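Here the complex is missing one protein chain, while the rest keep their positions.
The block that comes next holds chain A.
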Amino acid sequence: MAGRREGGRIYTLARTTCLPVRSKTPIPTVMAAVESRPPLESAPSGEPDRALARYEYDAASSGFAYAMRDIREGLRRTSLAATLIRAGFIQRHNGVVSAIFWTLLITVATVGGMAILWGRIFAADLQFFLPYVACGIIVWGLISSLLNGAAGVFIAARGTYTQTPMAKTLFAIRSVGIELITFLVKLVVLVGAMLLVSRTVGLLDLVLAVAGLSLILITGFSLCLSLGVLGARFRDVPNLTSVALTFAFFLTPVFWTTDRLGDWSWVVKLNPLYHYLNIFRGPLMGLDGTGLSFAVAGGVTAASAVIGWVCFGLFARRLNYWA
């Protein structure tokens, strides 16, 4: 115990005079820690997770080199990304793990209520309508929270990137990751609904749905880069997207089928969000127009990636000044 109390002194002694320990007597714990301190060799800089060993920035350049370095650094820090996603997910639920249960319950209530109510109104077959609505609500949840989160992503993270050297891309990855986990939790409800009406899905359709999900996530990431920097500069962009989404919800067949619009059903096809919904729901539910939806969503994904790159390239370096 005396050794612990005198820790400061022993530490200093250990480093100067006692380093080659010859005696066989047991070393006090604090001292042992100092002795056994491993040599701090540097890891090879190619190793993943390691911060890049070179930083170069020229204010006269266009900013794309800065953005490129940021994205490279963000993508190699995989365990930090996982940490941020995990912490963000727990934080969203106020540290209550049982909140996952409540998320599920809300989804079950919404899907069940909608399916029964609108099933009656449309006189639809519940065998089809229940998984259709479940799919619609869960995917819409993913799309809308990705869009809603995108504009605020660099406002929320400003306390971090203005204090510590960290790739800004990581916050976009974090945002998409949290939404993906929430989506996967809710997916349990869809699986339950499928089982309940004993509906099966072929392997190819499953692969297509996963491909569709990937397009949604890539678009979400790109929007974090574009809407994210715009939202950091113009603080009312988050409000704008949330209003736009409320309106878009009524134009998107989340819990109604497109054929209910009759002659007007082509209007739905002008809505890109319908196509994003359809690239996941279409394959699983065997809906029409999946090919067209993949084409449109693929095009929009490519366009959003370009826009995201341009916005991030031009403005990522300004984020600290807008924070």
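To be clear about the criterion, a residue touches a chain if its C-beta (ideal position, glycine included) is under 8 Å from a C-beta of that chain, and two chains touch if they have at least 3 such contacts; residues count from 1.
By our rule, contacts and distances are computed from a predicted model.
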item: Protein name as given in UniProt for the chain not displayed, "2-oxoacid:acceptor oxidoreductase subunit alpha", "ABC transporter ATP-binding protein", "Na(+)-translocating NADH-quinone reductase subunit A" or "SpoIIE family protein phosphatase"; value: "ABC transporter ATP-binding protein"
item: Touch with the omitted chain, as defined above, among A:S98, A:T164 or A:T200; value: A:T164
item: For chain A, residues in touch with the removed chain; value: 4-9, 11-12, 15, 29-30, 33, 36-38, 40-43, 45, 47-51, 53-60, 66, 77, 79-80, 83, 87, 90-91, 95, 159-166, 233-237, 240, 317, 320-321
